[in-house]
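Missing here is one protein chain; the remaining ones are kept as they sit in the complex.
Let's look at chain A:
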Amino acid sequence: METTATERNNVVTTGQDDGAPIVFVHGFGCDGTMWRQVAPAFEDSRKVVTYDLTGMGQSDLSAYAPHRYADLDAHAEDLWEILAELDLSGAVLVGHSVGASIALLAAARAPERVSRLVMVSPSPSFLDDATQGYRGGFSCEDLEGLVGFLDENHLGWSAQMAPTIAGQPAGAPAAEELTRSFCRTDPAIARHFGHVTFFADQRGAFERARHPSLILHCDDDALVPMPVAEWMRDSVPGTTLRVIPATGHCPHMTVPDIVVTEMRGYLGQG
């Protein structure tokens, strides 16, 4: 029997069943739980959907056929299937990093199901492109190095996935959550998806964006330098760039309150 997209991608729906839908798309390296300090803030008024990209988290790992997922389109198609299966319309798609690219591609596929995009720390392309004067921040060798590094972490991974928790005081606030391992990824998939993520060039898709969007960019992001944010501000139709004072690539985890406030401001309280 064919599994449904909601089963395959561990789709979790919370909030108001009749509320305006908002769908969260995580980025490379983790899973839908990345949104746990942001998504609940919208449950009082909206229908909130989180899921794991195919091959990540609690998704059906066996569905990750490398040749199918050799580019981001397959992930966009998955999201499009989820939107169709849940029969959402006018949804806000919120994507982090490569998840923002996936949300953008899915929105282009199903424009009627999407109203707006929120892109958290997006980057249309990590790779420098001297011919176009585009500064993605990384050379080809840098990115090859990262992919090799993911390979190197294969062996360390089994320890990572072990459910033992060392050095945690009993009864720590998140003790219950600690009983399962986060960001668990099959190492072969991590390597493959890492390659797909870091070598993706979606500048064309960003330039052809059909929905209004909010871009949240951290002013101290090691993965996405400021020129990338400026390129998006100048090249993505109908976008609003907001630079937030935060270190790192995951403001939805480090400064979730700021992210929620920015999103509320953009989307309106409703």
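The criterion applied here is as follows: a contact is a pair of C-beta atoms (placed from the backbone, for glycine too) under 8 Å apart; a residue touches a chain by one contact, two chains touch by 3 or more; residues count from 1.
Throughout what follows, contacts and distances are computed from a predicted model.
**Q** Can you work out the missing subunit's protein name as recorded in UniProt? Choose among "Electron transfer flavoprotein subunit alpha", "histidine kinase", "ABC transmembrane type-1 domain-containing protein" or "Branched-chain amino acid ABC transporter permease".
**A** Per the UniProt record, that chain is "histidine kinase".
**Q** So which of A:Gly27, A:Gly55, A:Gly95 or A:Pro124 would be touching the chain we can't see?
**A** A:Gly27
**Q** Using the definition of touch stated at the top, determine which of A:Ala63, A:Ala108, A:Leu146 or A:Met226 touches the missing chain.
**A** Only one of A:Ala63, A:Ala108, A:Leu146 or A:Met226 touches the chain omitted from view, namely A:Leu146.
**Q** Which one, A:Val11, A:Val25, A:Cys250 or A:Leu267, makes contact with the chain that was left out?
**A** Counting the whole complex, the residue in contact with the absent chain is A:Cys250.
**Q** Please output the residues of chain A touching the missing chain, sorted low to high.
**A** 27-30, 33-34, 36, 97, 138, 142, 145-146, 148-156, 159-160, 162, 165-168, 172-174, 177-178, 181-183, 198, 221-223, 246-250, 253-254
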